[in-house]
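For this view, one protein chain was removed and the others were kept in their places.
Up next, subunit A:
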Amino acid sequence: MAVTRNGGGAISGASRPVLTNRPGAGLPATKGGIEVPENVILTTVDSVVSAARKFSLWPMPFATACCGIELMAVGASRFDIARFGAEVMRFSPRQCDLLIVAGRVAMKMLPVLQRIWLQMPEPKWSISMGACASTGGVFDTYAVVQGVDRFIPIDVYIPGCPPRPEQILRALMDMQAKIQAGGSVFGTGLPELAEREKMLAEKRNLPVGLATARERGDEGRFGYKSPGGDALLGADETR
């Protein structure tokens, strides 16, 4: 009969020691003082759930323009989004938890985008990919929404026109970091966004355009203060 390191032959149920093959190795103990066996990790449920979520994101590709082509490249073998566990692109919002807005969104398309976002089950996250989705890009015209984050919550922005596939993967990793850091079992988004959204909600009742203009303060359209003010765009046009 093999003799265990614990020195016991037959072990009785009552005095059963903690199973470890390295006695005195300084293993962590629980609050109650019970030593934790090897290959067991102590953590919180939130953290485990977040880890599970972040490595199995199912993207909803909302690809309305050229950025969508780059998104396809990320799904293909050279860049291979499957390495990050996010290769299961679903074309039904009911089955997705990561909205990727890839391309410009026209004013006729925005209600569709909002509806898709509302149809996605919680917990859900969103990436605004490319200059157009994030700011309207070069399409500063009457029909193109100047940044989808005006109307739906966005977690990660990707600059570029179009962004390189590596940037999309980088954004995915950022997304994963955020999910790990901010996720909870009940999964209602990222806490750092809550403040901003509260502020947006307060401005809900202002007339169209004014809310955005106030939020910008004295910043110009491109997000920095221009020395003599933003001369070219009137209040009417900046909205």
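The rule is simple: contacts are C-beta pairs under 8 Å (C-beta built on N, C-alpha and C of every residue); 3 or more make two chains touch, one makes a residue touch a chain; residues count from 1.
FYI, contacts and distances are computed from a predicted model.
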The complex's invisible chain, by UniProt name, from "NADH-quinone oxidoreductase subunit C", "Amino acid ABC transporter ATP-binding protein", "Acetolactate synthase small subunit" or "Transport permease protein" = "NADH-quinone oxidoreductase subunit C"
Of the residues listed, A:Val145, A:Ile158 or A:Met175, which one is in contact with the missing chain?
-> A:Val145
Contacting the left-out chain in the complete assembly, out of A:Met107, A:Val138 or A:Cys161 = A:Met107
Pick out the residues on subunit A that sit against the missing chain.
-> 107-108, 110-111, 114, 117-118, 124, 140-146, 150-153, 188-189, 193-194, 197, 200-201, 204, 208-209, 212, 236-237, 239
